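Encoded as structure tokens, the structure appears first; notes follow it.
Removed: one protein chain of the complex. Kept in place: all other protein chains.
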Amino acid sequence: MKAAERSLLESPVLAPAPTPFSDTEIARVRSEFPILKERPHGKPLVFLDSAASSQKPIQVIDAMDDYYRRYHANIHRGVYHISELASEAYEEARAKIGRFIGARDAHECIFVRNATEGLNLVAYSWGRHHIQRGDVIVLTEMEHHSNLVPWQILAQEREAELRFVPVTPDGLLDLGGLDDILDSAKLFAFTAVSNTLGTVNPVKHLSARAHAAGAIAVVDGCQAVPRMPVDVADWNCDFMAFSAHKMLGPTGVGMLWGRKELLDAMPPFLSGGGMIKVVNLTSSTYASVPARFEAGTPAIAEAVGFSAAVDYLAALGMERIHQSESRLATIALRRLAEQSNITVYGPPMEQRTGVISLTVGDIHAHDLASILDSEGVCVRAGHHCNQPLMEKLGVPATARASFYVYNTVEEIEVFIAALDKAKRIFKIA
Amino acid sequence: MKAAERSLLESPVLAPAPTPFSDTEIARVRSEFPILKERPHGKPLVFLDSAASSQKPIQVIDAMDDYYRRYHANIHRGVYHISELASEAYEEARAKIGRFIGARDAHECIFVRNATEGLNLVAYSWGRHHIQRGDVIVLTEMEHHSNLVPWQILAQEREAELRFVPVTPDGLLDLGGLDDILDSAKLFAFTAVSNTLGTVNPVKHLSARAHAAGAIAVVDGCQAVPRMPVDVADWNCDFMAFSAHKMLGPTGVGMLWGRKELLDAMPPFLSGGGMIKVVNLTSSTYASVPARFEAGTPAIAEAVGFSAAVDYLAALGMERIHQSESRLATIALRRLAEQSNITVYGPPMEQRTGVISLTVGDIHAHDLASILDSEGVCVRAGHHCNQPLMEKLGVPATARASFYVYNTVEEIEVFIAALDKAKRIFKIA
Amino acid sequence: MKDIAGMDELYRDFILDHYRNPRNAGTLEHPDASFEDVNPLCGDKIRMDVSVRDGAVADVRFRGRGCAISQASASLLTEDIKGKSLAEVERLNADDVVANLGINISPARLKCALLGLKVLKHALALEYQPTEEEKAYPDGQPS
Partner (left out) sequence: MKDIAGMDELYRDFILDHYRNPRNAGTLEHPDASFEDVNPLCGDKIRMDVSVRDGAVADVRFRGRGCAISQASASLLTEDIKGKSLAEVERLNADDVVANLGINISPARLKCALLGLKVLKHALALEYQPTEEEKAYPDGQPS
């Protein structure tokens, strides 16, 4: 594979305890991300918004380029050579991405557009099938809108009850009353990592508690899969959704993993070409999973790019990625604590990952982000699709910096200097 | 724009009556499709499967490459420079693709993964909202599974009635009893062009008849939009879905166009980030269209590629594309008629476009396609997601050749010679 | 791309002053017209209360939360319109808002700047003319 050949980082990690990347390694990684050569407003690009969407290495861009140049064709329906190559690449991507998250069977892995679609698929197909009037659905107060609104709509439709695991002031799940909350619940949906606070939730524990209460466990893996080793078998959850674009992959593709027994028993969601077995004019039978849930021509090039992204991450090593991000976050939190007039939200370092939400004096997050942008620093500003959580934290908006494989300690200093500029402009000491 | 600069075909078409492309023009077009240099099994690639998915010009590949290399970021939520560039490109794509199909308002244009998702969106959001027990949904016997199964499922759920406009033995819609069939119908969904027979349906007329009966008109534009001028305002239909990958664009993106008044009144379908206005823990309000129907991070790079594809097609001129394809189809039909033991399905040339289904003696379509493949000729074999139509035609499967902007008269001869080889191998005179 | 202002230029003293000390802040007890809206992009919120006498704006108050651009623009707008006829208010558009700020801003921030004007026009049931940007880029993904 061209993508694999290009990776300069393929040597196996032999160190017993994973170490953060060395400066040389990060420099190498950076050289593989073309966008990092951009200079917005004449400044070097300091990209601290990977939690919204990560940048892409050349290996991923090339894999898709190569696909379109050499073997694009609709899949599974053509017997000719390039169609076979495309089908093979698509199914290999499925199997590889599945292995990456610990799926035991490629049939459990459904390609979707993004995590949002994956969660909706569960809400429509599993949800409409199982949730009846009066049933209980449990969420947490820190869910992204994509793991909240689909359940609201389901609950409204079915007159089901929504319950929420509260969030403590420092941004942790308050698990004190969990068993009461889970009592007689049918489904517990929660994020593995908060996209606003960086909180790392105890997924294995939460899944076990869900099961003990007779509920299935639906995990929003959007922020976890890109930044730490994930093993759905070990977590013992029932569904997990995640997006390629947050983990070095392309836009337009994501995956829903689900337990085979559950998927097998679920009715179709989107229907049409590709998900049927026998079609008559007024009724049809459906293909087995995963095809049953992939109606229409899929995102083939995107699956190929997704696969290359997983190759890239696996070559770096997820444990090391996690270590490196933690190191950057630790340094950033320390440096931020040294500054005046800065409020950082979320839990202490041991319970979080490299996503940092903050406010500076009375500067609104939007103004802050604009000023940071003028220094080439990209951070997100707003509610981060977490309106209820912001309400709870009592802030209308925060600025959020997030780190990923290509970020450096030097960039933290540029970030801090840009925060100083904002304070200067807003005349804050 | 880089893509536009590269196009060698930008000079305006001044000829009063559109003419097919000259050999020089086709040669130029071919030079812009990298895949045409491939040699499967050592033979030149003769790609006759564009009705399943077209190939991509370098302009489209480059536009996406450029996006990932220079300005990828999540859209609409970032105030920093590259996020603004990405948002702008995404919304410009929407507006441009909308104009390409005659949409009067970019708000009417919803990005979806593919036409299949677009049709499901209508079936779920408009359908679940309007179709009640006993209501009538009208389809035709030539619908692709993607414009059939979603309505079957809706009809089953709502105990609605499905009715079908029959297909004549030569593959035309039998419009004799149309008004009876449409009587008291709420929705009439039909394809503009048959993907198996190439039949071109009278969309404007069908929409008018639907409206006269009080039904909305849902058009499957998958095969029409790539190959002829389409104007939804002139057609006066209510919804139209189509896929980028069949019209030189990338996989993973398509569009649903809908009449503003209808869209405005429709409830959300997929929900989550990006489609909300105000989110509380147990209920939410939703954004206006089109955002209301685009939950989660969209296929941004794909929208950029889709836009470049539309630039490419517009520069060639849809009328000329149509003429060129008709010319190839006319020649192919004539040459096929000269051969022995070949059955061609579908209407006469005046009522069809460049999609030709055929069988050869007792050779099964799969075997035929395998043998053609050995000569580098790519055709589709099977039921083409048209099982009920195949049943009606009385064939288990056909081989289908389809032409597009890069095909030549010489390729028709390679195709004919490959059919001869198949007959030789199967010992058919 | 329009020229995007330097940050010092954008956040000049008078803007910060309008942000921190908004003019006409608060509500009216018996407004003739009132409306509140949010910019879902960022959660910026503005409410406008207007009293109308003889076809002109007699008084106006606003309350909001959000970025300096949205709050200062709203504050400047309230100063601008007092005593103006509804016909004059109807004619106000994006250019006037930008003129008040005295500087060109990027499309994303323009949305912030225009929130006050939108809310005002909606309150008075006047027609709001979308900018070219807004026409080209519909609401998009607000969160």
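Each chain carries a letter (A, B and C) given by its place in the written order, and its residues are counted from 1.
Convention: a residue touches a chain if its C-beta (ideal position, glycine included) is under 8 Å from a C-beta of that chain, and two chains touch if they have at least 3 such contacts.
Values in this document were obtained by computation on a predicted structure and should not be read as measured data.
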Contact set of the excluded chain (shown chains only)
A, B
Given the contact definition stated above, which residue among A:G118, A:G198, A:P226 or A:P298 touches the chain not shown here?
A:P298
Quick one: which of B:H145, B:R292 or B:R320 touches the chain that's been left out?
B:H145
Contacting the left-out chain: of A:G118, A:P268, A:P290 or A:P396, that is A:P290
Among listed residues B:S87, B:S374 or B:S402, the absent chain is touched only by B:S374
Just checking the interface: what residues of chain B touch the absent partner chain?
41, 145, 362-367, 370-371, 374, 381-383, 385, 387, 390, 396-397, 421, 425-427
By the contact criterion defined above, which parts of chain A meet the unshown chain? Give residue numbers in ascending order.
75-79, 83-84, 87-88, 90-92, 94-95, 106-107, 273-279, 287-291, 294, 298
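Keep in mind that, in the parts below, only the chains that are shown with their structure count from here on.
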Taking each chain's C-alpha mean as its centre, the one farthest from chain A
C
Just give me the whole-number Å value for how far the CA centre of chain B lies from that of chain C.
44
From the C-alpha centre of chain A to that of chain C, how far is it in Å?
36
Go ahead and note the Å separation of the Cα centroids belonging to chain A and chain B.
32
Check: chain C positions touching at least 2 other chains come out as 41, 106, 109, 143
Residues touching two or more other chains, restricted to chain B: which are they?
77-79, 83, 273-276, 278-279, 298
